[in-house]
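A selection of the complex's chains, in situ.
Labels for the chains are A and B, by order of writing; each one numbers its residues from 1.
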Amino acid sequence: MTTRTLFELAQACGATLEGDGSRSIRGPASLRDAGEDEISFCGSAKLSRELERTRAAAVLVPHEFPVARRDLALLRCAQPSRAFDAVVRLFAPPPPAAPAGIHPSAVVEPGVELGPGASIGPLCHVGRGARIGARTVLRGRVSVGEGAVLGADCELHPGVVLYPHVRLGERCILHAGAVLGADGHGFEPTPQGWVKVPQGGTVIVEDDVEIGANTTIDRARFGATRIGRGSKLDNLVHIAHNVVLGEHGMLVAQVGVAGSTRIGRGVVIGGQVGIAGHIELGDGVQIGGGAGVTRSFPQGVELWGYPARPIQEALRGMAFVSKGESVLRRLRDLEARVAGLPAGGPAPGPAHPPYATKDEDQR
Amino acid sequence: MTTRTLFELAQACGATLEGDGSRSIRGPASLRDAGEDEISFCGSAKLSRELERTRAAAVLVPHEFPVARRDLALLRCAQPSRAFDAVVRLFAPPPPAAPAGIHPSAVVEPGVELGPGASIGPLCHVGRGARIGARTVLRGRVSVGEGAVLGADCELHPGVVLYPHVRLGERCILHAGAVLGADGHGFEPTPQGWVKVPQGGTVIVEDDVEIGANTTIDRARFGATRIGRGSKLDNLVHIAHNVVLGEHGMLVAQVGVAGSTRIGRGVVIGGQVGIAGHIELGDGVQIGGGAGVTRSFPQGVELWGYPARPIQEALRGMAFVSKGESVLRRLRDLEARVAGLPAGGPAPGPAHPPYATKDEDQR
């Protein structure tokens, strides 16, 4: 078990220490879960109750944050949550070694080019003519298809599959079980059943993309399905053929994007969102979790709901539905009141029976 | 093809046989699908029509259940559906052998500890310093990361990936393609794009947990993502970083739980449910399929809908929406009726035009 002194930790996160710098700390924890040799952080007054109760030895807090307890060591800094990253890094176990070259159990076909420092781990299979960039690491049990091209400094975790000719930029991280380049789901209806539409394109992933575990990105029918630079895809995401995702997109887990949809720069898409095919979403669109986007929206719109609408509309719709009982009661009351009134002048004759019966509410 | 006599089958499931015990049976089937050498079960009067028509040779039925047909052998027992498990077990093919030790094609790094009877199947990769409990079976093509710890009597199916330092309790079953310990999806927005937040924690899976195929459970930012004892996760479930799931949870397929959410004991979560991050769900919460849970709920609540609400509210809201046509008609009728009335006394002046036109309904 690694330990660090509070002095070391304060230094690592650029904080001003109030307390005993020689105190030994075993690791980071939340205010709620921390034990007495652990360090935590408190970024907002909302957590002041947890701060009062924490058993942590030390807590990162903002510079002017008032803390009543005298038994807590304090590490004062500008942004406790971000400064805490340095603490996490100090205690995180180092990644496994990834020696340059090819593990003897790996199968590397003829014509593969390996950049300097590239590491092909145990039980990997690299197809004919693939190119693996400098210092790129295939952790083990990875499949790289024929003619695939991987940039420098990528990391591919176990079980990743790149189909032939898929291309990765530099500094990409692919988590375990991600599959890039499977055939797009294209079939033509015929009297004999579905006939496969050839999927002759590829997948291009630009620099600095991270792709979550068991996420799937299909190859294009032609051209390329493209994931823009700096985009971060969570686990179990599905990206269909010919989708174009702009730079710096953030897709939370289990999102699905149907074929040929184009998504702008800097979008943020919540978990389990579904996006229809053949639509366009502008730069900076933000979509709340679980929404179902059925049509194009311009840049900057914030969406929610199923079907997705601008969030204020979606919230109004949800509020209206939750008021349904009251709406029905008010209708009944109005009908009762109006039924007791004398008939008026020449009102426009309604096409339907004028007064609903109470039974209608029970339908 | 294995066969069993009805006598053997009645004995195995503790049933009283009415019929020819020497009759030979080929296997279990549903009432609807059963052929003439097969055995089925009927647990409720709702299936009496299928019971009348079944071609099965024999049927498990409750003790006092009336059966008109004379051609069916009956196995009378307290709980036919549960007793049928014994029939299923008798006909199920035995699991493949899992010889103790390390298959010659597996790659096991230095410092790995294997408990007695542990079996490392073909083409597995076990990282440095991992500990594999007694009788635990890695079926083949499994990756166990450096320093991971697996309890006794676990079974890991092909394609499972445990990242370094993940911990499994005893008697856990991990189905094919499950990924435990991938980095949590944590990124900080900066002017240069998303910057990765270090994910220095781990995943802890307690005893008797079963995890479905291609399910993903991310490592914590710090501390541990934790799956409570006895929980059962179906396929393609996503559990984000720092989630804490209590004991005996039941998560149906494609559920997604966002980061840092805490879920109590004995929850039941239907398929495709999405649960927001940083919320708390109490013990025994039950959530209907497809719901989207956006805030905390106390113990015992039954939820449904998007956004999720207590189920009676959700159902009322859905019923209201399905009555929309009738509500609009009643509004029109009231408006028409009121328009024909003489003006009354000093009514409060509405801010909007007092009478909606019919056009409003068409918007």
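Note that in this section a contact is a pair of C-beta atoms (placed from the backbone, for glycine too) under 8 Å apart; a residue touches a chain by one contact, two chains touch by 3 or more.
Quick caveat, the model's predicted, so the values are computed rather than measured.
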Where 2 copies are displayed, count of copies in the complete assembly: 3
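Just so it is clear, only the chains that are shown with their structure count from here on.
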Superposition of subunit A upon subunit B: rotation angle, C-alpha, nearest 5 degrees: 120
Subunit A-subunit B separation of Cα centroids, rounded to whole Å: 22
Residue ranges of subunit B touching subunit A (in the complex, touch as defined): 105, 107, 123, 125, 127-128, 141, 143, 145-147, 159, 161, 163-165, 177, 179, 182-183, 185, 187-188, 193-194, 196-201, 214, 216, 218, 221-223, 236, 238, 240, 242, 254, 256, 258, 272, 274, 276, 292, 294, 306-307, 309, 313, 316-317, 319-321, 323, 326-327, 329-334, 336-342
Residue numbers on subunit A that touch subunit B, as the complex places them: 27-30, 33, 82, 84-85, 87-89, 91-93, 95-96, 103, 105, 121-123, 139-141, 157-159, 173, 175-177, 208, 210, 212-214, 229-230, 232, 234-236, 247-248, 250, 252-254, 271-272, 289-290, 306, 318, 321-322, 324-325, 327-328, 331, 334-335, 338, 341, 343-350, 352-356, 360-361, 363
